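Please see the structure below; I have some questions.
Note that one protein chain is taken out, while the other chains of the complex remain in position.
Labels A, B and C are assigned to the chains in the order they are written; within every chain, residues are numbered from 1.
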Amino acid sequence: MIASLSSPLPDCLALVTAWLAIGIAGLARPRSVRYAGRTLFVVGALVALALAATAVWSLIGGATQSMVLPIGLPDLPFHLRLDPLSSAFLLLLGAAAAGVSLFSAGYFRDSDGMAPGLLCLQYHVFLASMGLVLLANDAYAYMVGWELMALSSYFLVTTQHRIAEIRAAGFIYLLMAHVGALAILLAFGILQGGSWQFTFDAMRAAHLSPAWAAGAFLLALAGFGAKAGLVPLHVWLPEAHPAAPSPVSALLSGVMLKTAVYGMLRVAFDLLGHPVWWWGLVPLAAGLLTALYGVVFAAVQTDMKRLLAYSSIENVGLLFTGLGLAIVFYGTSMPALAALALLATLYHSLNHAAMKSLLFLGTGSVLHATGQRNLGRLGGLIHRMPWVAGLTLVGTLALAGLPPLNGFVSEWLLLQSFLFADQIPRAFVDLLIPLGAAVVALCAALAGYVMVKFYGVIFLGQPRESSLAHAHDCSLLERVGLGWLAALCLALGLAPAQVVSALTPVTRQLTGSATAQGASWWLLAPVPARAVSYAPLLFLLAGAAVVALTVLLVRLFYHRRVRHARPWDCGFGEVSPRMQDTAEGFGQPIRNIFQSFFAIERELPTPFDAAPRYRIAIHDRIWLGIYQPIAGWVRRLADVVAGLQQGRIAAYLLYSFATLVLLLAVVLAT
Amino acid sequence: MSSSAAREKVVTDIPLDQQLLNACAALLLLLSFAMLSQRRIVSLVSLLAVQGAVLAAATLLIAWRTGEGHLYFSAALTIALKVAFLPWLLHRLIRRLQVYWDTEPLLNISATMLTGIVIVVFAFGLAQPITHLASTATRDAIGIAVAVVLLAFLMMITRRKAMSQVIGFLSMENGLFFGAMSATYGMPMVVELGVALDVLVAVLVLGVFFFQIREQFDSLDLHHLERLSERR
Amino acid sequence: MRPGPIVAQALEIAVALAAAPLFLGWVNQCRAWLANRGAPSMLLPYRNIRKLFHKDAVLAENASPLFRIAPYIVFGTMVVAAGIIPSLAGRLPLVVAADAIALVGLFATARVFLSLAAMDVGTAFGTLGARREMMIGFLAEPALLMVIFVASLISATTALPAISAHLASERFTIDPSLAFIGVAFTLVLLAENARIPIDNPATHLELTMIHEAMLLEYSARHLALMEWASALRLFNYACIGFALFVPWGIAARDIGPFGLTLSIPVLALKLAAAGGGLAVIETVSAKLRIMRAPEFLASAFLFAVLGLLVHVLLGGA
Partner (left out) sequence: MIALSFLLGMPAMGAIVLSYCGARREAPEINAAFSLGTFAAACVLASRVVGHGADLLWREEFFIDPFNVFLVALTAFVGLTTALFSRPYMRVEAAHGKVSPGRLRLYHSMYQLFMLTMLTALTTNNMGLLWVAMEGATLSTVLLVTLYRTPQSLEAGWKYFILCGVGIAQALFGTILLYFAAEKVLGAQGVTALLWTHLDAVKSQLEPAVLALAFVFLLVGYGTKVGLAPLHSWLPDAHAEGPTPISAVLSGLLLNVALYAVVRCKVLVEGSLHSTLPSRMLIGFGLLSVVVAALLLMRQRDIKRLFAYSSIEHMGLATFAFGLSGPVATFAALLHMTVHSLTKSAIFFAAGHAAQKAGSQLMDRIRGLLTLSPTVGWGLMLGALAILGLPPFGVFASEFLILTTAMREQPWSIPILLAALAVAFAAIFGRVQPMVFGETEGRRLPHAPALLPVFAHLAIVLLLGLYIPPYLADWYRAAAHLIGGP
């Protein structure tokens, strides 16, 4: 049936290649902002839109297509495949990249450390490599795309390479990415199952013993977890995301993290075929831990991009929670529920792509306008930057998980799927998993806290620095980019039924089942047996009607007189910006309540200090407790080995001699 | 065990040439031990020359016994290179560079000797499977060849002077040559020539080296050459 | 849709709008009585609101549009919530729009806007109030969600009318977990509505106040809407409590005139009792230091989680 249609896979391939071409075209005039920045990025955005459209079309078609390219290894040319799962993530890529590219077209300046042409190349290679990851149907193509993605994004992260911290961030990023990639590679090594065919088709057909299969699953989880920022493999994320230019942070957070989710879904449901239920407990537990860890750390950050980065960790945690839940359900023969949990994961991936990209772009505009990332030096920007403030508010509310925006929908779906966890026919597990719902609820509420802090400190209140008075709103292209993403947030929030039905082919592909969808186009009712429903449009209309009616009535019966005066503040005389809560202050309750999560380093002034200074630094216990000791061990081991290489030729001869004698002895013994 | 077996054979029906050959082998081993214990570099060179001479004698013996023409050539080469040229060159170098004594070796002499004996036992054990298979008259000498090689190795490890290390290296070459001789009556001619050429060039290069080292450090003591290391 | 349900829906909202200040007045009256003071009129909240509507609005110079919109949004969300919660009848048109989880989301929306508005002017008290409100929020919200979660597990749905219908039908077979979540819910209700022991609605003492601190910059009609919204919030919470714990008397199926006329007096009765109970709790407990508030709410959260465990352990099978 697909053969008769003109085919979306070649179209996708062409679009991905077009990205590459755009990137290379950037080298033609590498120094020209107008050419490489303004023009090519807009073209790239159009390609992204086309890709999103193709993906939607393919998703609706619901069929699977594959092809083979004449490049790659001799026995392993690049295999490509477009199926509902990859279509869904291509849609995510295209939709988010469109907004980010438009924004970038207006964002990149000449002074950003790297020539615009090079940026353009790396940026579009990054996009194209993500496309390749999503289209790949063999391990080699997948890994090439995967590592290329890491590499190109590394260069983007280190755009401002003259700053030592940014270099350090780039280093740890690429290191973790590489180690993770090795783990994934090894997982593929298991998955090929002795057939030495590294195509995904062969892996689907391979039969693995339970131990091997579990090994592959866990390796894949480690690899993809490292890319996604799953605790304790998250350490690179809060360093790299803030270091990157904002549009890149947006792509990293919004899109690249999702490729890890894609990979995990691909391996667990597609390549392994029949995940065992207890496998799901690992991502479930890790996801819950990650979510809580991320959001708690987000709440105490003072750098706006770090805050968002930690919030990304939280959301990744939620994604893996949903994924784990889906595996548990699927493994215990409850495919319909697995489909529900999977739906929550997919939906949240889309949501997070839209809202986190939006927020990172918003911080980019703020950064350009003020030169500040530190929350302690921002404030009151809603007056100077109304566009950015307005559009960012949408993202903020969405990320806080408030109805009727999109963040709430996926949260709702996730909680709904948790509601069935007590039916899992495994003793004790049915008791433990519902507790996960409590963690999810806590994280969702904390996310609200974080977002109020984020928005309130940056945009509301009084400017904390006098220089902020010169802040300017963003350019037109940036507005368009932000607007596109905000519109996505709204659309995803208000039309859940449509999104769910579009995602149904994916859940059907992976679990063989699908969530039921009620007949009403405005009503999301995935579990008909339970008569639960959510209709954001109705909801919004009712709310809007009430508000409108209130405004109308108030004006009708009373008046609309307004006087302006100095803030009252309980009659306190002078109101200065320094009297507002700082970012540290806003995080104080969280610091107290979740004290055990942090390694806090405080510097408190004594009462007699002439110039009192209060400083607080919050460190990651995992970094201090796991990574630093490992580095220490390796260094000590290196010292030992280096001691053997001591410069004396007699010793070296002795090594040769000993080796010879040892090997001879071995041979004699056998 | 090998020595006792050999002795038994000596008493019985071993032909003279083979007895002579075994004597050569024993001599070689003895010379190796002598080199291991010798601290005077001039004497070391002399011992090396003697070792070369014994080697040449053994080669001639084998050549006479088997009638293989190329072995005569080999013997001639050995005499020219290892008895005449190399010792001459080394003596010249010693005189030019004024290095007559090695300093105290890294391992004291008696310990070195003890280790040497262990090595000889090991080498004989090692040679067992080869000896069993060899059809040559000289097969019992294979173990000795291995021992000579390993003893030269040991000597290189324990010495502190560049010069004595080189002598150890050449002694090792001798052991190898003897091994080839006793196991297979020598290698094909092309190879033999190549090996000889290599040894020659090696010694020439070494000579150049000595002058360079001497020029740089005013001594040939190896402790100058222990800077490049991974220790900090 | 037939006109019947829409009329019923409108009626429910109207009742909520009207009854909310009255309920607040009733609670205050009870408290005064219990404290042996002369009680103000039950209608005082109405008078206050009316007075405020008449006044000129005074805005801080640096207030942003967000500050002016917020009261309408907060008020609007509370009204919509009132339309969703089955206070009088079950199957009303708005009910399908949101289940209990969405309801929690709705409350969160109101809270976020309230806090953002409080931060807008940039005064010390505003931000302080916002921070404390969010702190209480992030602890109370999951507790409330857990309460609803347990109820949902019991009744296998998250739609509030269905939950209350299910609970109402389960006559006298009390699920032990309900006791736990009942306690949790009460604690959340107290915290979320700025009651003692977390907050004192009657004080403007800077160091202890939460809710009032956020409203300091508001005046006139904006303040009126905010006050009305908080009255509505209390009312909504009370009605959620009724739906979960005293689910009788709600017109589950029949939303005709008869069912409604029956359920209005029942609701009034429940409100009266609840107001009295609330006043008693507030009178006998002392205001907590703000640092203790997290412990208070954490215990609410833990009670709810315990309820969950008890349910899965005992009731689930």
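Here is the rule we go by: a contact is a pair of C-beta atoms (placed from the backbone, for glycine too) under 8 Å apart; a residue touches a chain by one contact, two chains touch by 3 or more.
Remember, it's a predicted structure, so these values are computed and weren't measured experimentally.
Colleague: Give the labels of the shown chains that the missing chain contacts, considering the complete complex.
Modeller: Contacts of the omitted chain with visible chains: A, B.
Colleague: Return the single residue from A:L186, A:A285 or A:L431 that touches the missing chain.
Modeller: Checking each option in A:L186, A:A285 or A:L431, the one touching the absent chain turns out to be A:L186.
Colleague: Hey, which of A:L73, A:A205 or A:L624 is the one touching the hidden chain?
Modeller: Answer from the full complex: A:L73 touches the omitted chain.
Colleague: Which residues does chain B use to touch the chain missing from this display?
Modeller: 70, 126, 129-130, 133-135, 146, 149, 153, 156, 162, 165, 169, 172-173, 176, 179-180, 183-191, 194-195, 197-198, 201-202, 205-206, 208-209, 212-213, 215-217, 224-228, 230, 232
Colleague: Name every residue on chain A in touch with the hidden partner chain.
Modeller: Touching the chain left out of view, chain A contributes residues 70-74, 139-140, 143-144, 147-148, 150-151, 158, 161-162, 164, 167, 170-171, 174-175, 178-179, 182-183, 185-186, 188-190, 192, 194, 196, 198, 634-635, 637-639, 641-642, 644-645, 649, 652-653, 655-656, 658-660, 663-664, 667, 670.
Assume only the chains that are shown with their structure count from here on.
Colleague: Answer with line, ring, star, complete or other to describe the graph linking chains that touch.
Modeller: Looks like a simple chain-to-chain line, open at both ends.
Colleague: Using the average of all C-alpha atoms in each chain as its centre, how far is it in Å between chain A and chain C?
Modeller: The mean C-alpha positions of chain A and chain C differ by 35 Å.
Colleague: Send over the residues of chain A in touch with two or more other chains.
Modeller: none
Colleague: Within their complex, state which residues of chain A touch chain C.
Modeller: These residues of chain A touch chain C: 379-380, 382-383, 389, 393, 397, 400-403, 408, 411-412, 415-416, 418-419, 422, 430-431, 434-435, 437-438, 441-442, 444-446, 448-449, 451-453, 455-457, 460-462, 523, 529-536, 538-539, 542-544, 546-547, 550-551, 554, 557-559, 561-570, 572, 575, 577, 579-581, 585-586, 588-590, 592-593.
Colleague: Going by the contact rule at the top, pick out the chain B residues touching chain A in the complex.
Modeller: Going by the criterion above, the answer is residues 106, 122, 125-126, 150, 153-154, 156-160, 165, 222, 225-232.
Colleague: Given the complex with chain B, which residues does chain A contribute to the contact?
Modeller: 641-643, 645-650, 653-654, 656-657, 660-661, 664, 668
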